[in-house]
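Attaching a single structure in structure tokens format; questions to follow.
Of the protein chains in this complex, all but one are displayed in their positions.
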């Protein structure tokens, strides 16, 4: 079947997200000299702005021309040495891939493999760290928001464990699908490394890893022996000092970041977090109205940026995606790896509003029906609409007050 | 209340319409020399393409840098003389305005004022034309699709009357909100002047009047004494002969038109008409599910490009628009003039698909509820979804066949 | 010969001009509802900004979706009646065309045909106005900058004549190729109508007539009987009062105008005028170095926005244009009408700097040599470079002071 390509594609994957028009305008620039004396007028405010988003006063910010995977690699390459012991957990495609990377780079991974649908296993982390009296564990890794299953883990709780035990391991966090969308507090939570990407909450095209590294972590790089050049913090720091870069950076993304940071601060970081919560709550009300379950087991870990929806047994979530894409020009997120065929995902992050979410739900309903899943048409939409009317009322009252 | 500006605005006014991304790309051009010897390589195919859209072999095509109102004025200025008698009808804001223009320009307008919600009064036209044995009526005007009320009139039927009576008046048609979306056949229907605008079915920004003028009408300009320069067919023809224009044309819109024509021919004119019918049918199913009525009285005249929905008595359609825009970033069409406050309009034309329509319906439902209109949430969406599933099935079968 | 299309086209026609990148970004917008309640947030500042550019406190500003020709027609249609006597002069293609339009619209034109290369004939204007004791002349028309010949006329001097004689005629000025580039003072000079276009000093694509009309002129419209709708000041004023338009306006150009006005005020109107003078002075130094003459006879009328350069006798300026365009991807302005084949023009207005001017001169030198005109390669460039070095020095000193 030739696919239906009329109108705009409804993009509801959990990234890349819908680029706001102001950002699209900003990206439309000619090339420029990245060695110009005044290049820092463009780049210095970006570092400052990202620090604000990370809610850090003291961390170093890095902008690598790469994807989030590059940020993971920068973490490993700059801060660890082959044979270093690290504590990691996997409960989805992305947490799993970071484990795989660390193993490839010769780290000795203490790997907690968790059921997909759960998050970071705090108790097991505590047990292992407690047992590590000699502090041989150099890093504790955590995926803040597992994009594959829609599970958000409690990062502050991991910091509390480390502090409680007086354990000096670096706390390294994957925030690719949380930064700029979910609450994140680098300094308050004592995060040592946070890895983000341009194409999620920052509402940009892919192509930029956005990282924060604590001063404590920065010290580790002196003794870390893993080889690095492209992802070298040192090379980057040296050139960033004058606003420049060790190699040709993607300047058009810098202009886009300038625009997206402006939008984020105009909306307000707290308001952004609240908006994501409002939109996600409505999605979940819709899923409930359909009589379906989320992949995330524990309501406390429901992600406000992506919902992985479990299709009924013997049904194929791939058929939902196919129908959505080919019949209705709607892009949903696939089930990956262990949950392939079992879940489909609705990304609800970044540049998003109520009517966009309703579009995703309405389209999903049709695609599910097309795939033999017996949900009632309009039911999820109605449940979400009720949430939106209520939250719009509340906002109106709060603004009037 | 500060308005909700998150995400993309849902643009469902009956024009300007949603510009496709390929057209947005095409518009992004540097300026160029409009007197260059090879400028015709850009413009000649535009004239040919527009003729194809108008389904004419013989008419002249004109592209004026103006809105549809400019096309109305070009018609009057080139083809008529002060005091000329013309037959017109009004049944909405736009048909009314053309009458007003003709009166300002000193035409003697035989004006059939029709109840808003109806279309061109064929019987009255026949009666008047039949009575005009001396053929003093020089032009018969008709609004193909009245954007204010969502009523499509039968143009072929007017031609049939004229032919039946052997009346030589020019048949002048406003196709601003029909061209490129609804069936239109200039040659088959014997249309002498058709006026369109770039910002509707042509899926471009506003700024271009797109007109077709029959050879019979072209002859009239020789004797027509109304003054003209900016809208002069003669000046335009003379320069168009070499691919040029009598004054600086909006070249970026030409590049956009090149792209939109390409898209239109790739989809196929018949397919475009069928798509508009599918989408409109679903909108009407939604309205029916809400228990509301269209402004258009006769199902045979229901417009496939815009639906004007009558709110219950004592309700204010303005409140629906306001809630939609301020609370949900959704732009709907207002009731204009005689139907102000009584109807709101959903534009469903141009670059549009199923999930976009569902977004409009879902948003309208919330806005109606916010305005005290007691419709059931999700009901219109569900009715439209059912239509879409069925039509997607039918398309799939037809493609497989 | 297939033309050389590598690299960027060098656009040195006297309009459309080179759109700045910030304006290109601003133009890249989705469509929006031009009837939205907050549309005035976009449009009100545009009216205010244009007034600032026109240097008027009291005039009305109009933005019509048309070319400059449309602004001429708006002047005639709103402020005059058939049979009105007007004083006009022609000395180039554009001043000539306005005369032609006025004649078509039934004005009784007192036409001073002046040798091309001269400007408004002040003495003849004085003589005719002095003789018009009965004040039958309703309008005095003047082309501020004749784009075809590169001649700038003294508008303040015409006002002085009118004031001196106590003559009440409206002073109507064509500022299409002067506004935003040359000194222009609507209030100080007592200009009643000024007509500009988006595609010159405003650095936008074509598609917008930008006009100012004095209150004295506005009063004339009450009695003026010429028919009008598309260009009606009354319809426009009524809708502009709430920030709206009587028909669908070209909103993307409004966003572009917002950006270009911002750039203009950041540079400063006086600085813009000074920059145009600097660049034009260097062009003229180059022409002098080539041993060629300008079409403009009197140095006091040399235009700072366009130079029309006379090729040696028996040479064809068309060959220069052809060589420039086909061999070097350089667009120069043609000689029009009476000076066709005799002059070629370099547009030096809008978004322009020193190295762009040098590009135009360097390319012109090659194209002249290719056409058999015996100038010394590099000679015009060197002369202009010397000007630029000196002016850069002066600016540096002035900034340091």
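Letters A, B and C mark the chains as written, and numbering starts fresh at 1 in each.
Here is the rule we go by: a contact is a pair of C-beta atoms (placed from the backbone, for glycine too) under 8 Å apart; a residue touches a chain by one contact, two chains touch by 3 or more.
Keep in mind the model is a prediction, meaning the values are calculated, not measured.
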item: Touch partners, limited to displayed chains, of the chain removed from view; value: A, B, C
item: Residue in contact with the excluded chain [from A:253, A:295, A:320 or A:357]; value: A:253
item: Selected from A:49, A:70 or A:92 as touching the chain missing from the view; value: A:70
item: Among A:228, A:348 or A:369, residue touching the chain not depicted; value: A:228
item: Absent chain, residues of chain A that touch it; value: 3, 8-9, 11, 13, 15-19, 24, 27-28, 30-38, 65-70, 72-73, 100-101, 104-106, 197, 199, 205-207, 226-231, 246-253, 322, 325, 331, 333-334
item: Chain not shown, touching residues in chain C; value: 1-2, 4, 6-8, 10, 18, 21, 28, 267, 275, 327-330, 351-356, 358-359, 362-363, 365-366, 369-370, 376-379, 381-383, 385-386, 388-389, 392, 396, 399-400
item: Sites on chain B contacted by the missing partner chain, in the whole complex; value: 21, 24-26, 28-30
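Here, only the chains that are shown with their structure count from here on.
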item: Chain whose Cα mean lies nearest the overall Cα mean; value: B
item: Chain separated most widely from chain C, comparing mean CA positions; value: A
item: Numbering shared by both copies at the chain C-chain A contact, with half separating same from different; value: same
item: Inter-centroid spacing, chain B versus chain A (mean Cα positions, whole Å); value: 44
item: Chain A and chain C, separation of their C-alpha mean positions in angstrom; value: 53
item: Residues of chain C whose C-beta touches two or more other chains; value: 24, 28, 30
